[in-house]
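Every protein chain except one is present and positioned as in the full complex.
Right after this comes chain A.
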Amino acid sequence: MKRYLTPETLATKDLSGLFPGDSLKLHTHQIQGRAIEEIERNFEEDEDLQKESLIEAQQTAGFHEIELRNAIGAHFNHMFLWSILDAPGAIEGKEPVGKLKELVDKHFSGYEGLRESFAKAVNQRVLPGWVWLGFIPANGQLVITQTNNEDNTLMHGIALVQCVPIIGIDLWEHAYFSQFGGDKNAYLERFWAHVNWGKVSHRFEATILPTGKPAPIHPEELI
């Protein structure tokens, strides 16, 4: 876990189309920064926390006090978000491909169907949290689900639907307020333009589908 508590986990890549100006720094320096601080505060006493990987820490996050759980979730959620997004000019593939595309076609009648269903969940949600597209290894299904605050779908005993996240969108008000004035649909449209489906599909096919586990996030993906 320790190797994730570094400034390298804060994104520096250009996501200004989605998070212009200082808004990206808000997520990285303020939110992630504080999350890292909170985790570090608890690090010394918590042997398990020291031994766990970032992903393992998500699974057991429910056992901690709410502040630490929030911090653990916030750090992963944001790292995950940076790993699936890229500037529109840099994305490799504007739609799901390969095995992911097959499942999207099957469960959502295509990419458009996925976007429609996703939009419903996003618009219906009024509390801070995240909306996810996830994979349930047990039955091989795709599902759209939600979590509150900084929880995520990896957290045992907390997530309504436990699944491996494929993509996720931050629906805290600070994520879209200043740029889109509360217009979630505009935020969502811009979000889609930044999702690196080529990378997301590859990661799904290479790791999530065969192993039923999330792919590790490397700091190099965040720059």
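Simple rule for what comes next: contacts are C-beta pairs under 8 Å (C-beta built on N, C-alpha and C of every residue); 3 or more make two chains touch, one makes a residue touch a chain; residues count from 1.
Quick note on the criterion: contacts and distances are computed from a predicted model.
Q: With one chain of the assembly withheld, which option in "Translation initiation factor eIF2B subunit delta", "Superoxide dismutase", "Auxin-responsive protein" or "Nuclear cap-binding protein subunit 2" matches that chain's UniProt protein name?
A: Result for the unshown chain: "Superoxide dismutase".
Q: If the hidden chain were put back, which of A:42, A:117 or A:178 would touch it?
A: Touching the chain that is not displayed is residue A:178.
Q: Looking beyond the chains shown, say which of A:60, A:117 or A:149 touches the absent one.
A: Touches the omitted chain: A:149.
Q: Would you write out the residues of chain A that touch the absent chain, in ascending order?
A: For chain A, the residues touching the absent chain are 22, 26, 30-31, 66-67, 70, 126-129, 148-149, 172-174, 177-178, 181-182.
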